[in-house]
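Heads up, one of the protein chains got dropped from this complex, but the rest are sitting where they should.
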Amino acid sequence: MRQRGIQSWLGLYSLLYVAFIYVPVLFLPLFSFNDGIYVAFPLKGFTTRWYQEMANNTALIDALKNSVLVGCTVAVISTALGTLTARALTRYRFRGRKTIFGLIVVPLVIPFIIIGVALLVLTNRLGIEPSLWTIGAAHLLIATPFTTLIMISRLEGFDASLEEASQDLGETGWMTFWLVTFPLAVPGIVASLLLSFTESFDEFILAFFLSGNEVTLPLYIWGQLRFPERLPMVLALGALILAASFVIVSFAEWVRRRGVNVKGK
Amino acid sequence: MENPITSPPEPRTLALVSKGRPRRWRNRNNNAYILLSPTLFLLVGVMCLPVGMLVAYSFWTQNFTQIDTTFTLANYAAVFEKEIYLKILLRSIAISLGVTATTILLAYPIAYFIAFRVTRQKMLWLILITVPFWTSYLLRVFAWKVILGYNGVINSALIWLGLIDAPLEFLLYNPMAVVITLAHAWAPVAILPIFVSLEKIDRSLLEAATDLGDTRFERFMHITLPLTVPGVTASFLLVFIPTVGDYVTPQLVGGPDGMMIGNLMYTLFFRVNNWPMGSALAIVMIFAITAMGAAIWMATARARGKVQ
Partner (left out) sequence: MSDLEIVERLSAGRLSRRELLSALAAVGVGTVMLPARRALAQSGDEATLFTWSGYEIEGLHGGYNKKHGVFPEFTFFADEDEAFQKMLAGFTPDVPHPCSYNVGRWREAGLLQPIDTSRLSNWGDVISSLKDIDGTQFDGQQFFVPFDWGNTSILYRTDLVELEEESWSLMWDERYSGRLATFGSIDETVPYAAIYAGVDPYNMSDEDLKKVRELLRKQRPLIRFYASDETTIEQALAAGEIVAGSTWNGSVAALAAQGLPVAFLKPKEGIMTWVCGLTLHKDAPNIDKAYDLIDSMLSVEAGVTMLTEVGYGHANAKAFEKVDDATLEAVGLQRDVEAFLASGVFSRQFKNRDAVTAMFEEVKAGL
């Protein structure tokens, strides 16, 4: 009897917890359809004009394009770097392996504001102008540890004898990689791409310190937070990002499930 | 199988040696360095050099727009002598500890629920909890500003229901608002490590304990809780470290008393125009955070050792 009691309390708590996490976030879509400028109850009526305003706002579209550009570039490069690094760490013994591994994980334990400030100081000293490139470089630094860890977990369980067999059968090193190793690593690669893209797309503080003339989406949003008239349009943007996240995360999960079935173990 | 982050993964090259191909081994070692070189290049160029420059700046002085590169310890002296720096640093650490404690305390029960009570749709729950984390952080903080605001959701709802006459003023522009906002923002992050370590607990241990007469509570205290120390430690570090240096939340909802070290650093770099001072403060901050992280690490080392 007591077991049931606790179970229902725990279940209730969990539901409340999920509500606690979601309710503030759900205000974004809620007020993005509200026909009024101020975000307060009572609601004033349904409208889609904020979405239309958003679609017509060139500054917003430009910032969105910049974020997508930086995000994709960072995703591809950091995944590539993560894969290479993971391969080196999982396949070879070499001097300094532990130190290098430690070094790779360091960006995870430094607050971003410190990285931002350090890069600001360096680029200023070297006369490098802040731009999307500097933001991208910073994002690359924080994304690569994640992709490395993902790829390590993917490649580590990988049976080397498969590669051995392939090479015994006459394939060169490269072909072995493409035909044997790569397909098995794909779920990890997809996860790395998605994770690093999302990290870069939503990242604010590094962009804040390192931006030049071109802004990314978070910087644009920051600039808009002060103006009440622009706010609903920004909420519309947030609602769309939320919806897109659902889609992307579901897709990633689907890919992962396929990967589990196809594993080379 | 060793724990993967305490030490790097074990390479599987023994098979090669036993098959008698030593020459391949030596070449492969160089291959490793070749594979690593782009990443090392990135780390050196985008992390080591900048932080090194930060250290260099911390020993210099700034006159208007010029940097005087004579070595000086004046900045570090200022960090420890002028009240403002340590005060804000300690306040940031305190707020962060509050946020971390709150998120972990709130996260533990639901992680427990998903690990032990949910049988089929575990992944669904986890995804459900993580998705909000992928919306814009800025907008989530702003959502709280809107919720706690004078004209915001809570106040307008309470007034509409007739429970209060005038809006509550204490909801916004103070450290409590910062803690609430950050706890909400980082909640999903805290759940996952705890969940994973709960999942890994060997159920037969729990059965054995029940067979031996432990009550549910005793079982929790003797087995479950200690075995989740690694997960809790990971959650702690994952939440504590980023929140200490947060800029956005204190800026939007913190008010005068909620200012944290991130805001102070912004001020030093972009308003007071004293980059060396800002650099010295950043270095001190790195040490403080590392010291705290290391302290937590060592404090839980014994407990974690038992887990392995």
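First chain written, first letter: the chains are A and B, and each begins at residue 1.
Note that in this section a contact is a pair of C-beta atoms (placed from the backbone, for glycine too) under 8 Å apart; a residue touches a chain by one contact, two chains touch by 3 or more.
Bear in mind the structure is a predicted one, so any value in this text is a computation, not a measurement.
Asker: For the chain that is not shown, enumerate the shown chains it touches in the whole assembly.
Answerer: A, B
Asker: Touching the absent chain in the whole complex: find that residue among B:L49, B:L97, B:V118 or B:I159.
Answerer: Counting the whole complex, the residue in contact with the absent chain is B:L49.
Asker: Could you tell me which of A:A88, A:I113, A:V180 or A:L195 touches the chain that is not displayed?
Answerer: Answering carefully, the residue with contact to the hidden chain is A:L195.
Asker: From the list B:L35, B:L126 or B:L206, pick the residue that touches the absent chain.
Answerer: Missing-chain contact among the listed residues: B:L126.
Asker: In the whole complex, what residues of chain B lie against the chain that is missing from view?
Answerer: 3-7, 44, 47-49, 51-53, 55-56, 64-65, 67, 69, 82-84, 87-88, 123, 126, 130, 149-151, 167, 169, 173, 192-194, 196-197, 200, 230-231, 233-235, 237-238, 255-257, 259, 264, 267, 269-274, 290, 294, 297-298, 304, 308
Asker: Tell me, which residues in chain A touch the chain that this view leaves out?
Answerer: Those residues of chain A that touch the unshown chain are 98-99, 101-103, 105-106, 109, 120, 123-131, 146, 149-150, 153-154, 187-188, 191-192, 195, 212-213, 223, 226-228, 252-253, 256.
Convention: only the chains that are shown with their structure count from here on.
Asker: Could you give the separation in Å between the centres of chain A and chain B, each centre being the mean of its C-alpha atoms?
Answerer: Comparing mean C-alpha positions, chain B is 16 Å from chain A.
Asker: Enumerate the contact residues on chain B facing chain A in the complex.
Answerer: By the definition above, chain B touches chain A via 4-5, 7-9, 11-13, 15-16, 28-29, 31-33, 35-36, 38-40, 42-43, 45-47, 49-51, 53-54, 57, 106, 109-110, 112-114, 117, 123, 125, 127-132, 134-140, 142-144, 146-147, 151-153, 156-157, 160, 184, 187-188, 216, 237, 241-242, 244-248, 252, 262, 265, 269, 275, 278-279, 282, 285-286, 289-290, 293.
Asker: Under the stated contact criterion, what part of chain A meets chain B in this complex?
Answerer: Going by the criterion above, the answer is residues 2-3, 6-7, 10-11, 13-14, 17-18, 20-22, 24-25, 27-28, 31, 38-42, 80-82, 84-85, 87-94, 97-98, 100-101, 103-107, 109-115, 117-122, 124-125, 137-138, 140-141, 144, 148-149, 152-153, 156, 159-161, 164, 198, 202, 204-205, 208-209, 217-218, 221-222, 225, 234-235, 237-238, 241-242, 245-246, 248-250, 253.
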